[in-house]
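Every protein chain but one is kept in place in this view of the complex.
Per-chain numbering from 1; labels A, B and C assigned in written order.
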């Protein structure tokens, strides 16, 4: 891909020219006023994240936003009149932002958006990609951005829409220490724990390792409780044993998939809310993709991905929290 | 079983005779003196368990012991002269014990010993099988014993030789509430937590469900740390993220398989001591056997069993703690 | 087993006596007349097998039959008046048969029947167990029988009820060469291919190895066709490619799980008939049990077992041919 980039640079004279004029405009502008933040992708996660960012930077920064759905962008700007305004395009944000946040659904969207904006990035700009995507795409996009002289960190989040709204997300940041430090004060407006994990891609790596572990544990716990049920064990008793013994995990003591054991988790609310089984299926796919690329055998990770793909396709489970995997298993156990 | 059958045939008449006279002797005897406990199987676990039992019941009970290795039984009796004496055979213990404990390596040994002693059991005797065996054999043996009018609970333990010596084992008891209550004061001499799990076999069920969960978690954690390593993540950082997030488990916060993360676990001592990988492989086999018998699909449990069978056969891993599975995986990751 | 034990105890003396007198009667009888065959278990497979045996040995042998359902045994005897008669019990057959066939559903039934009859076996009798059971039980039962001075081979079949009726079964025989030779002329009345596989238990071993391979292949083929479908491949074209290439197997060229590819297989008849998915689930369980006992890792065998257990429990699949696993997978693929 790097081979391709110089040519894009070479053949991009006109767009470079416009980039420079844009940069010029921008520099003039920002010397006169506040520095500019950009936010591309105002979905279920992106919207509340950008809202916290706008709220806490209104005095110090202006914020340009863009979403493939123009109405959403307009609604956001209307809700944050002090600092936010809608940009005509993602490219237009790239040409003006000092720090640019992206929050997109999957690797292919990041690939498309960054291929679109990379030519326009200001040479001193920092990109912060909060999307959860595969490590290979994250590192490839980092190469494109750095080839243009700009900076980038991957900063995927954990915590879900609740934490996004509360501003209590956990960020796992991959990039240079300097770039992570530049991003930190902004990330702290949206989250609580900020981990610098290492080079570009390691933010994504940390997230998929945690979510793979979570995904494996939840399937394992569901198997243990289903087997226990079929052997005549009361789930409450089994859970008491697991939690005072070596079978304890976050999935048993905090987010138990058996209805009624933990009061306020999705399992006790018909598996509503929480972390969708389709999202878990996607994250498990990112883990197995990273494992294929690094020739890392992950027997349980790969097996768990297949389970989530199946459960995510079951009509009784679609759209439910990933702990619904227990319901899917326990139902089959019934004779 | 082979050994058992001819004896059953050959000694059918005479042993019945002696059974009655023994019973007679026994009843006379116990009316005159202390009630009798029996303990069959003085192995690595059985010996320290029986020692605690002897120590705390010396004033109230006499203890008859038997082991296939006569020297071990003699050594035990010599060490507990106040209360313990060696019985000429397992059958002889059956004919005199009010409460009879068995601690044997596997289902086939229990099948053979109980086939041998069942005819001789006193009609008011209680058998307490502390062996970890398959649920099917446990429930079949319970039928034999009850068919003779005697009582039985399965009471497998967790905690290992350390807890056996310290008298801090956890017992998972399967049987009637009344029989579990009869066993409890004796189990409290050898352990700390006593869980009554339900009908006969549920003690074994609880143990294999916990150990299956543990076995799955440890393989999953090993995969997560190996994948993380291959993606450039420092294990200490990844562990910090897992433990403050949804990937937390007993295997990450207490018994981490990565050397140096938890100071006093086997992983930090070249995987010495702990719970042998061959024993974990055996327990995973009990889980998959119970799953086959109850038609319970356990995708991860079955996959993890295959991993432990492989690791247990590797010359660098033989005899080590089951967390050595991480070392086995991480080594393969190395390019 | 429960039923067996009291009887063994209660009837020990008298039955020994009657065993001898029975043996005496029997020896006198058989010197005077035809040698005696026995057949225990007249189920879906056993009935047509015994029928072929009766048909082809009417001139040379008398046949004693027993089934837990007395009406079935009576119906059989009525259908073969020349040679067959009903025995009052399995034990009564043991006391008189020169060659004794058993065809039972599972290991626990074999364990119970052989525990019941073993004391009564004539010292020169040959037992031929045609049941498909776990290797451990087969070898244990062989020990019991040999301890009584009688002979035994395990001789599980493949081919299903069609081949049982046609007398074209395949027998996989485990035992001494001499005992296999003694069994051969009788097995040839019921089957076409007779393989002597080695020592006791190897007949069962050969069958489970073949069926495990079959079970893995069918799941794999179902995955390949489901993935192909989801990637836009016509099943007929994919099958043409597989069959002219390295993906070919009995499951692709002879017993294809995709409806309409092979005209007369269950897949083309709504998965009716054939080899029930519950039976495949059972056989996969025998394979994983043998693998646990020999510490043999079988990653795919174990994974396939879990799939069959799940499919066997699905209401749309219950009672159908095991190739219905494709239907179960393809349905989930549908968006």
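By our rule, a residue touches a chain if its C-beta (ideal position, glycine included) is under 8 Å from a C-beta of that chain, and two chains touch if they have at least 3 such contacts.
For clarity, every value in this text was computed on a predicted model and none was experimentally measured.
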Discussion item. For the chain that was dropped from the view, give me its touching partners among the shown chains.
Written reply: A, B, C
Response to the item:
By the document's definition of touch, the residue of C:146, C:248 or C:318 touching the omitted chain is C:248
Worksheet item: Who touches the missing chain here, A:35, A:105, A:273 or A:297?
Response: A:297
Practice prompt. Among C:170, C:256, C:281 or C:327, single out the residue that touches the unshown chain.
Written response: C:170
Item to complete: Check each of A:34, A:55, A:111 or A:189 against the chain that is not shown and name the one that touches it.
Response: A:111
Practice prompt. Tell me where the left-out chain touches chain C, residue by residue.
Written response: 135, 158, 170, 172, 193, 195, 197-199, 201-202, 205-206, 208-214, 216-217, 219-221, 223-228, 230-234, 237-238, 240-242, 244-252, 255, 287, 290-291, 294-301, 303-304, 306-307, 329, 332-333, 335
Worksheet, complete the sentence: Note that chain B touches the absent chain at residues 299, 303, 310, 313-314, 332-333, 335
Worksheet entry | Contacts of chain A with the absent chain, listed as residue ranges | 1-4, 7-8, 11-15, 108, 111-112, 115-116, 119, 281, 285, 288-289, 291-293, 295-299, 302-303, 305-307, 309-310, 312-313
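Note that in this section only the chains that are shown with their structure count from here on.
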Worksheet entry | Remotest chain, chain B as reference, centres from CA atoms | A
Discussion item. At least two partner chains per residue is the criterion; list those residues in chain A.
Written reply: 299, 303, 332-333, 335
